[in-house]
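Mind having a look at this structure? Questions to follow.
Shown here is a partial selection of chains from the complex, left in place.
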Amino acid sequence: MTVVATEDVVAVHQLYGRQSHAIDSGRAAEWAATFTADGEFHSPSYPEPAIGTGGLTAFAARFHESGEQLRHVVSTVHVRRGNTTDTLFADAYLQIVASTRLVRLTVLEDELVRTEGGWRVRRRTVHRDS
Amino acid sequence: MTVVATEDVVAVHQLYGRQSHAIDSGRAAEWAATFTADGEFHSPSYPEPAIGTGGLTAFAARFHESGEQLRHVVSTVHVRRGNTTDTLFADAYLQIVASTRLVRLTVLEDELVRTEGGWRVRRRTVHRDS
């Protein structure tokens, strides 16, 4: 079994931490910057994917403008080897929580790419249980 | 205070990530393989423990067959030194969540053993608050 390097697993945890705090605080550009410049976000909660830095920034800005303070609670991260040494896959659980109410639970399926600035999401596919 | 090595802590996080995604996706053999061949699973939610690769695989298969899509959300992991350099203890919180409903919250108390394939659960004891 090929093992993902310790520092790469930790970098993915850090990326996910940064990502959630950015979108939940309304820092849309910072959230978009955790994706590659051609990064993709696909989710059954939204009719269209968000693609590229511009599309991702607009998506995050709209999310935060919607009013209610929501929190992207990420847990249960599993990082897997990608197809190249500069690619990883990751699975995680994402709970969107409003104060004391669990709004939805989703499963993240990410493809990550190593860039000069560290690991970035190349393609995120969100799966919803219901 | 003796500190658990960075790479061992991360390996336990990876083990738990892999474990949850395996059982929740119905990959019973993969879940069982995160335990040692003589691994034990004890939980007050079930009348009998599941023991050994065969017993663990059957347990995970039954869990998934029960129908409702549940998610094993693991968080708040604390890895502690074991009694030998090839043993660790870990405490974690496990929330079993169905879409937007928290089904139960439990505390994991694990004994892990270093094997040729990496860290594996030797004995898991689940504690339930109610």
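A and B label the chains in the order they appear, each numbered from 1.
By definition in this document, a contact is a pair of C-beta atoms (placed from the backbone, for glycine too) under 8 Å apart; a residue touches a chain by one contact, two chains touch by 3 or more.
Predicted, not measured: the structure shown is a model, and the values here were computed from it.
Asks: Of the identical chains, 2 are shown; go ahead and state how many the full complex includes.
Replies: 3
Methods note: only the chains that are shown with their structure count from here on.
Asks: Can you grab the rotation angle between chain A and chain B? Superpose on CA, round to the nearest 5°.
Replies: Superposing chain A on chain B takes a rotation of 120 degrees, nearest 5.
Asks: Could you work out how far the Cα centre of chain A sits from that of chain B, in whole Å?
Replies: 25
Asks: Which of the residues in chain B end up touching chain A in this complex?
Replies: Residues 6-7, 10-11, 13-14, 16-18, 20-21, 69, 71-75, 97-102, 117-118.
Asks: Sort out for me which residues of chain A touch chain B in the complex.
Replies: Residues of chain A touching chain B: 1, 3-4, 6, 9-10, 13, 75-79, 91-93, 95, 101-105, 107, 129-130.
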